[in-house]
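A single protein chain has been omitted from the complex, and every remaining protein chain is retained in its original position.
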Amino acid sequence: MVVSHPTDARPAPPLQVEHWLNTPRPISLQDLRGRVVALHAFQMLCPGCVAHGLPQAARMHEMFPASQLAVIGLHTVFEHHEVMQPRVALEAFIHEYRLAFPIGIDKPDPRGGGVPLTMQSLGLRGTPSLILLDKRGRIRLHHFGRSDDLSVGALIGQLIAEPDPDAAPGCDEDGCRLPDAMTTP
Amino acid sequence: MVVSHPTDARPAPPLQVEHWLNTPRPISLQDLRGRVVALHAFQMLCPGCVAHGLPQAARMHEMFPASQLAVIGLHTVFEHHEVMQPRVALEAFIHEYRLAFPIGIDKPDPRGGGVPLTMQSLGLRGTPSLILLDKRGRIRLHHFGRSDDLSVGALIGQLIAEPDPDAAPGCDEDGCRLPDAMTTP
Amino acid sequence: MVVSHPTDARPAPPLQVEHWLNTPRPISLQDLRGRVVALHAFQMLCPGCVAHGLPQAARMHEMFPASQLAVIGLHTVFEHHEVMQPRVALEAFIHEYRLAFPIGIDKPDPRGGGVPLTMQSLGLRGTPSLILLDKRGRIRLHHFGRSDDLSVGALIGQLIAEPDPDAAPGCDEDGCRLPDAMTTP
Partner (left out) sequence: MVVSHPTDARPAPPLQVEHWLNTPRPISLQDLRGRVVALHAFQMLCPGCVAHGLPQAARMHEMFPASQLAVIGLHTVFEHHEVMQPRVALEAFIHEYRLAFPIGIDKPDPRGGGVPLTMQSLGLRGTPSLILLDKRGRIRLHHFGRSDDLSVGALIGQLIAEPDPDAAPGCDEDGCRLPDAMTTP
């Protein structure tokens, strides 16, 4: 697992999504600032995604409060396009596997080539891939293949524990917040 | 598991297959007389098939000599037809999951209704289903859902041990055979 | 797995057991003629026995009718004798792991040396070991290490299907039996 120190972490590029499922409106990473984001890139015919990646995503989605962690699937089809690209195929898959988190269909490259646009801009090596973003939207984990629950859990816990620099001290609908420097546990 | 005694077992109806994959020529149950047959009915978007049924079929195919057990897959699409029915979809699935045994696509019912013809004639309740045929082509196991390796293995072992009534005493390319009554171990 | 053809199989040597647990009276292999026997050799501090061998034995004991398969454990202590040899240790282990089949404690070698007597006479290489005996008491499987459910199930099924030469035609409490030559399914 490639874990980045905050000072080295680069900001995640914007998602380029053709169509969103399991969400009433499109999602932008910008809107998720202040929360940790787990981005699961998968293909519906990828055995490792079906056996490991997607079940892990589903457990994350059940286990963490949405206010702390946003779980997002990204269908990055780079092979068997004619089978997996139709939206109806992914819809049937999501239905049968009871996936409940928002899933975006990565936008095909208009220049052709088979690798969709977000997959390119994130520099993914294949599926499954797990990307963790911190509260500032920086890429802190970039992992291809099966990832271990204990390690991934620890990194999510650490990212959740990091202060959110954009959460201004003061009061909002959540309550009244102390400046970070005063919240040392 | 519904296991039939030989005296109650009914002959399996013929397979009605639209197209065969992983085999150079169509397979008929008639041709498999003298061998035990494991027929795995599945759908590519059925989670229980992907997690349990197909891996069990693959292990059977690796573990038993083809001369003793014929493993056959049957793609019985009864939902999401538009996604799973195209042959190219099943071909991509077979490729990604590295399935090596012959797989037939069950023939759609020309009268409509969604349940394909072999699935109807076998009276399957859903997928995954495992049907075991004895050497005479009679249905000895008819099971819907996950099936236990130890139990299924025991039934296969028993069926393999049963004498083949059509293997006439005398000599052929395999060698020279005693009458069954003389082969008590 | 070393599977023996009936014509090569040697008879199992008698069990040499110091003490029996989970059975009201001592068990001799002679008394089990006519049934298939699964003999599981284990040690309570052997990780492979605890994780694989004993759970498999317990499933066999639940799954097959006692009239067809006798499941027997054999505690063959060849290391850490001071910890595992006391009967009270094995009793606590059997209680905590809810083992319900008969278990014999292999008799220590009075000449010393650490390897108990039945383990010697069976020529076991270590634990877990699984020995399958046919209805005549001959060793048909002699396996050290983890054994696969599907393979072991198939061999048990085959051994159960073999005719019992000592089951004389005629009537007893089970019913009235045809001669074997007339029972071809």
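Think of it as A, B and C in the order they're written, each chain with its own count starting at 1.
What we mean here is this: a contact is a pair of C-beta atoms (placed from the backbone, for glycine too) under 8 Å apart; a residue touches a chain by one contact, two chains touch by 3 or more.
Fair warning: this is a prediction, and the values are worked out from it, not measured in the lab.
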item	value
Touched by the hidden chain, restricted to displayed chains	A, C
Contact residue for the chain not shown (choose from A:M60, A:L90, A:I103 or A:L117)	A:M60
Absent chain, residues of chain C that touch it	45-47, 50-51, 79-80, 82-84, 86, 88-89, 92-93, 95-97
Touching residues (missing chain, whole complex) on chain A	6-7, 56, 59-60, 63-64, 134, 148-163, 165, 180-181, 184-185
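Here is the rule we use: only the chains that are shown with their structure count from here on.
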item	value
Interchain contact steps from chain A to chain C (minimum; 1 if touching)	2
Taking each chain's C-alpha mean as its centre, the one farthest from chain B	A
Between chain C and chain A, distance of the C-alpha-averaged centres to the nearest whole Å	52
Gap in Å, rounded to a whole number, between the CA centres of chain B and chain A	41
Approximate Å spacing (C-alpha centroids) for the pair chain B, chain C	33
Sequence positions of chain C contacting 2 or more other chains	none
